[in-house]
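Note that this complex is displayed minus one protein chain, with the remaining chains in position.
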Amino acid sequence: MKITPNTPAEEMTIAGNIYEAGNSLEFKTGDWRSVKPIYISEKCKQCGLCFPVCPDDAIPVNKDQKREDFNYDYCKGCGVCAKVCPFGAIEMK
Amino acid sequence: MSIRERLSGNEAAAIAMKQINPDVVAAFPITPSTEIPQYFSTFVSNGSVDTEFVAVESEHSAMSACIGAEAAGSRAMTATSANGLSLMWEMIYIASSLRLPIVMSLVNRAVSGPLNIHNDHSDAMGVRDSGWIMLFSENNQEAYDNLLMAHRIAEHKDVLLPLMVCQDGFITSHSIENIELVEDEKVKEFIGTYKPEHYLLNRKEPMAVGPLDVQTYLFEHKYQQANAMRNAKKVIEEVSRDFEKMTGRKYSFFEEYKLSDAEVAIVCMNSTAGTAKFVVDSLREKGVKAGLLKVRMFRPFPAEEIANALSHLKAVAVLDKADSLNAAGGALFEDVTSSMYVNKEQVPVVNYVYGIGGRDTTSYEIEGVYNDLMEIAKTGEVGNPYRYFGVRREK
Partner (left out) sequence: MAYNVKEVVANKPSRFMAGHRMCAGCGAPPVARMFLRALHEDDHAVICGATGCMEVSTFMYPYTSWTDSFIHTAFECAGATLSGAEAAYRSLKKQGKLSDDEHTKFIAFGGDGGTYDIGLQSLSGAMERGHDMVYVCYDNGAYMNTGIQRSSATPHFADTTTSPAGTKVPGKMQVRKDLTEVMASHHIPYVAQTIATANFKDLYEKAEKAIYTKGPAFVNVLAPCPRGWGYPTDELMQINKLAVDTCYWPLYEVENGKYKITYKPAKKLPIEEFLKPQRRFKHMFKPGNEWMIEEFQKELDERWEALLKLEEITNKE
């Protein structure tokens, strides 16, 4: 059951326990962003430097070990990824 | 058939723990409770329990480890006294707010300072609002029996609160008395196995415990805790009834000793009740209608029941073995008087702070309290309600 600020005490989990591990995915942090990274795929060499540095897990990597476009639901716009890209494949706008 | 033994209060607590056979015990030595983990360690070393004994480096870590162990899905126990409990204080609140049914044996001793290793109730009174169930024990038998009932109460689904069993340091912890033990198998059956609904080690349902709980939620979680404490009353009643069926030993929220026809009565906790009973008997022989109310269940506090039980008296004295240093009276006194006020019972009540730092409490002093009560009963004049006995003062 989803707990909200309107949930009565009787229906809240006791002690503040949470039984849906990893449910912070429901909380979108993308609106914190003031600058936005733009992925220029034609410049990307799939070197693997950008995705492990993302604090917000906002650069999806597929089973072919290739990065995909940003997940703007969570990207806070810190720019760490753009700074490590040797190929100019990420621009902050 | 029960087993007749002679044990000290600490031995009795350790034997109870052995029979409970908890999964984890984390404890740190402190007088006068040291013997409990000491005896228990020998049970661990000799393989007579399944317990992992965690010899922590402080009481703060003892309670932290108990919290980790209980949240992981195991039964965890500890024992401590005085400053040990003070050092645990932060974790005491966290244990109850996380709704973990940890069980503690608290051997009451004066909290520093100055340093004093002897008995009073200042340690227990310091955690009276922490959300722990608190049961007090007059003697070794009660300390043992309360521990055997502890898990059934604490782990009940409507409760899920930690529980401490108190007994008086040295006075009962180090005095050898006759005791009746329950057979191991019966204890095992009575307590049952621990089956938490949610626990950290359940890989099928990973869970998170102990959040940052902001303004939107903490109040509701505290309200849940308060409800659990209210529910505990009924559960304590049920478990005590089952225990009586097994042992024949009857336990209620409090013990009424020659109270029903009494005119004056004392309210107290732990070993002082033994001395008071002796005094009641001798006064009764002299025709004085003296009685006693010994509080067993201090948290939750049986407010309405105590008010009713005292309602017919002409004068009541509440004995506090810890001073609240509030210029108004001790903790038990405040609980009793507010219970009576709320339940519209108008009986003159006085408070005596006594026995601080292991000061002996004699039958003469208790008799003095009854004499004071008789005077109050006669005149209806309470005078100063916040009194002491046993402290040296200028005449």
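Descriptive notes on the structure:
By written order: A and B. Residues from 1 in each chain.
Please note the rule applied: a contact is a pair of C-beta atoms (placed from the backbone, for glycine too) under 8 Å apart; a residue touches a chain by one contact, two chains touch by 3 or more.
Note that the structure is a prediction, hence the values are computed from the model and not measured.
Checked against the hidden chain, the listed residues B:Glu5, B:Glu177 or B:Asp213 yield one contact partner: B:Asp213. Annotation for chain B: contacts to the undisplayed chain at residues 23-24, 26, 50-52, 54-58, 60-62, 64-74, 76, 90-91, 94, 98, 200-203, 206-214, 217. For chain A, the residues touching the absent chain in the complete assembly are 2-3, 13, 16, 18, 20-29, 32-33, 46, 48-49, 51-58, 61-65, 71, 73-74, 76-80, 82-84, 92.
Simple rule for what comes next: only the chains that are shown with their structure count from here on.
Between the CA-based centres of chain A and chain B the separation comes to 51 Å, rounded to the whole angstrom.
Within the complex formed with chain A, the chain B residues making contact are 97-99, 160, 198, 205-211, 213, 216-217, 220-221, 223-224. The touching residues of chain A, when paired with chain B in their complex, are 3, 5, 7-10, 12, 14-19, 21.
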